[in-house]
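Dropping a structure here in structure tokens format, bear with me for questions.
Moving on, here comes chain A:
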Amino acid sequence: MDAIKVLIYIAIFPGFLFQSVFSTYLEWLDRKLYARMQNRLGPLYTGWNGILQPVADILKLFAKEDIVPASADKFMFNLMPVLSLASVFAAGLYLPIWHLTSYNSFEGDLIVVAYLLAIPSFALFLAGWFSVSPFSLIGATRVLTQLFAYEVPFFLALLTPAVMAGSWKIATISSYPWTSGSWWVIPVQLIAFGVALLTLQAKLERVPFDSPEAETEVVGGPLTEYSGKKLGMFRLQKDILLFVGSALVAALFLGGFGGGIILGCIQLVLKTIFVVILLSVVRAACARIRIDQIVTFSWKYLAPASLVQLLIVLLIKGWKGVA
Partner candidate 1 sequence: MSQRDYLKDLGQAFAGTEVKQSSDRRFWVTVSTDDLHTAVQILKDRFSIFHLSTIVGEDMRDSFLLSYVFSGEVVVTLTVKINREKPEVPSLAGLAQGSLVYERELHDLFGIIPVGHPDLRRQILPEDWPEGLFPLRKDVQVPRAGQEAPKGEN
Partner candidate 2 sequence: MGEKTIRIPIGPQHPFLKEPAKFDFDISGEEIIGARMRIGYNHRGMEKACEERNYYQCLYLLERICGICSHSHTTCYVQAVEDILKLEVPKRGLYLRTLVCELERLHSHFLWLGVAAHEVGFDTLFMYVWRDREVVMEILEEISGNRVNYAINTIGGVRRDLTEEQRKKILGSLDLLKKRLDYYTHIGTHEPSFLARIQGVGKMSKERAIQMCAVGPFARASGLDVDVRRDDQYAAYGDLDFKVITSDQCDVLGRVIVRVLEIAESLKMIQQLLTKLPEGDIAVKKVPRRVPAGFSISRYEAPRGEDVHYVRSNGTEKPERVKVRAPTMANLEAATESIVGSFIADIPIAIASIDPCFSCTDRTAVVLNDKKKGMRITTWEELRRYGVDWYRKNKGIHF
């Protein structure tokens, strides 16, 4: 029985099937919102109001011819899409959507998830590096530069709720308001929430942090040479990363998904959508900033802000411990 349960976890919920379906829905939502903010309509024809458009896009890519450049390193070129898809998918399994705990959670899984979420960026860098074309090389170096810019603020932001809850376990952190009844932690962590949102935007390489794959500058960035199935996998990976990232932020900063299986699922959907809406607004309101400006921005503002937040949380912890 246990083996079947695990299989269901991995394959259906919250595993591959749920992640793929829900993340394509999130992509549709993001595109639709982005379009409406620009006085456009967005996807319209595939399914109800174009809800199946992301699925159609990915299916189309899977049916297309797959080209490997002659000068590319074939093994690495083929490995990268699989690796990045697998890592975000694995990270999604640690989300605490099953009641308050995920089935395979353990003390320290937050660090594992944080590292799993860093793999797609490295995979993207390697994908660009091994496809050997000027545009993908420039894109690849930009991916890496950007990674150094946002990764530290991102980790610092994730550290804040962990310190608050006194645990490295995502399930414990997200259930902290429910178990201790201290809901005030959510407004206290607002700065870290903001930093996490912006760094997540950078991780997802969306405007204003989309310089690695800026279409008008470097064509497709690291993905310039990719086509067909592999490009489709990268697309799917991006969608799942959008879901996993937003769900992680929602779990850590918005009080998790407690209250039983049904209420928990509803909360997961609503809170993730809320985070995606915020990300879309950021995307619509900004121009793309240059790679050097990204580095300056995250070290000048994001990193200090998350340190200040950490200090606030430590002070509160200390004060509570005394009292």
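How were these candidates chosen? In short, all candidates are chains of the complex that A comes from, given by their letters.
In this section, a residue touches a chain if its C-beta (ideal position, glycine included) is under 8 Å from a C-beta of that chain, and two chains touch if they have at least 3 such contacts; residues count from 1.
These figures come from a predicted structure and were not determined experimentally.
Chemist: Consider chain A on its own, then decide which of 1 or 2 touches it in this complex.
Modeler: Looking at every copy, the candidate touching chain A is 2.
Chemist: In their complex, what parts of chain A are in touch with candidate 2?
Modeler: Residue list for chain A touching candidate 2: 37-41, 134-135, 137-138, 141, 207-208, 210-211, 214-219, 284-293.
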